[in-house]
Structures are given as structure tokens and as C-alpha cells.
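Dropping a structure here in C-alpha cells format, bear with me for questions.
Here the complex is missing a single protein chain, while all its other protein chains stay put.
Moving on to chain A:
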Amino acid sequence: MMVSAQKKQVLTIWFENRFGKERLIPEQTFYLNGTDTLVINRFKYYVSHIQLTNTAGKTIVPENQYYLIDIADEKSTSVQITVPEGSYTGIQFLLGVDSSRNVSGVQTGALDPLNGMFWTWNSGYIMAKMEGTASSSMIAGKQFTYHIGGFRQHQQTARNIRLQTTPFHTSVTIVADAEKWLEGISIAKEPVCHSPGTLAVRIADNYSKMFSISVKE
């Protein structure tokens, strides 16, 4: 097979952010466990190292890019990559930023520290961020803020995501369910996470389960 002769196509990946079954819209009220009332103001996460598996089981590795998915920025919620023409059944990516970019100085583009996803006092990226208010919170303004990061051993919060589905060609939708972050987390007891550590790792384990895939073509 001649690689150079292979035709290319654009694949669009849509990130559909939800809370449970509902679309995640900033400032809208959601209910958690039937008792807690929740409003989410910020929901952002990094996606990088996207790879695809085609129907023949072969892995395609496009050139790595970093994307910051942000519910406040409609444009950011779809990502376009160029791949060989074909039919795909699997998609893998890293939720977060790989360790090497956490130790290589100041980056540009989606990784520019001015995007507010970088800890300046303890170098490293915030892989994902969720902020809002909850009736169960007992801190000022009934807030909760989860800034999840950490790349060192035992503090790693980047997660490899692997999703399988029926064949897709030019577009695929990945659903991210913010409610999954809060499994086993008590907003009343743990309203804030602002540094690497065990709480960050627990929430990272939670958000590693927030993705599912749906094909609409």
C-alpha cells in the first residue's frame, strides 16, 4: 500500500457537555442526588494526544495538538483533525496535559498560561476545572471550585480516555457528563480543590469516567 497516495479527510469531534442527561448551560440550575441545587459557571478541560482506531484495527496518530474545551466558548467545543480517509470505531485521547509540557517553561496557544489553566506557585497545568455554587456548600458565596491538576508521581491527574463505538467517518460526538465529577465527593465537606493531592486524584478518577460517545452522521 502506498502511504503517500492515501487520501486525507477532516474529522470533526464535537464535545457535548452535559450535567446528567441535560445540556450543561452556564448559570442554569441542576439537581444533584435530589437534594442539592447546583449552578455551574465554569467548566473547562484540556484534550490532547488524540488517536483513532480504524475498522481494520489500525491506530492512527495525527500530529499532537492541545485543545481547551470551555463551555463559555462555543467554538472551543468542536475540534477538527485531518486523518486518512476511512472508517473509524475507536477514539483515544489524553484528558489533560502530558508531564513533559508541565516542565518545559511557558507554552503558547491553548497552553498559554494566560488562559488561567496554570498554577504559577506550583508549576503545572490545571487539567480540568469546574466552578459554581451549590446549596450544600458552607463557604462564602455557597461556592465550590475544583481546579484539578498535578503531574508528579502519585499526584497524576491527566487521564487516558478510550472510547469505542459503531463506525464513523467525518464526525463523532463525545459526551462529557459533569455530574460524574461529584461521585463520592461531598461539596459540603470538600468545597475546594486548588492544589495537587489526594482530592485532586479522586476527582480525576471520577472525570476519567465522564466520557461516552455517540455517532450522528
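In this text, a contact is a pair of C-beta atoms (placed from the backbone, for glycine too) under 8 Å apart; a residue touches a chain by one contact, two chains touch by 3 or more; residues count from 1.
Here is the rule we use: contacts and distances are computed from a predicted model.
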{"item": "Per UniProt record, name of the chain withheld from view [\"Cytochrome c peroxidase\", \"Sarcosine oxidase gamma subunit\", \"Cysteine desulfurase\" or \"succinate dehydrogenase\"]", "value": "\"Cytochrome c peroxidase\""}
{"item": "Of A:Q92, A:S135 or A:Q155, the residue in touch with the unshown chain", "value": "A:Q155"}
{"item": "Option from A:A56, A:L114 or A:A140 whose C-beta touches the chain left out", "value": "A:L114"}
{"item": "From A:Q9, A:S123, A:S186 or A:S214, residue that would touch the chain that is not displayed", "value": "A:S123"}
{"item": "Touch residues of chain A, complete complex, unshown partner", "value": "102-108, 112-114, 118, 120-124, 152, 155, 195-198"}
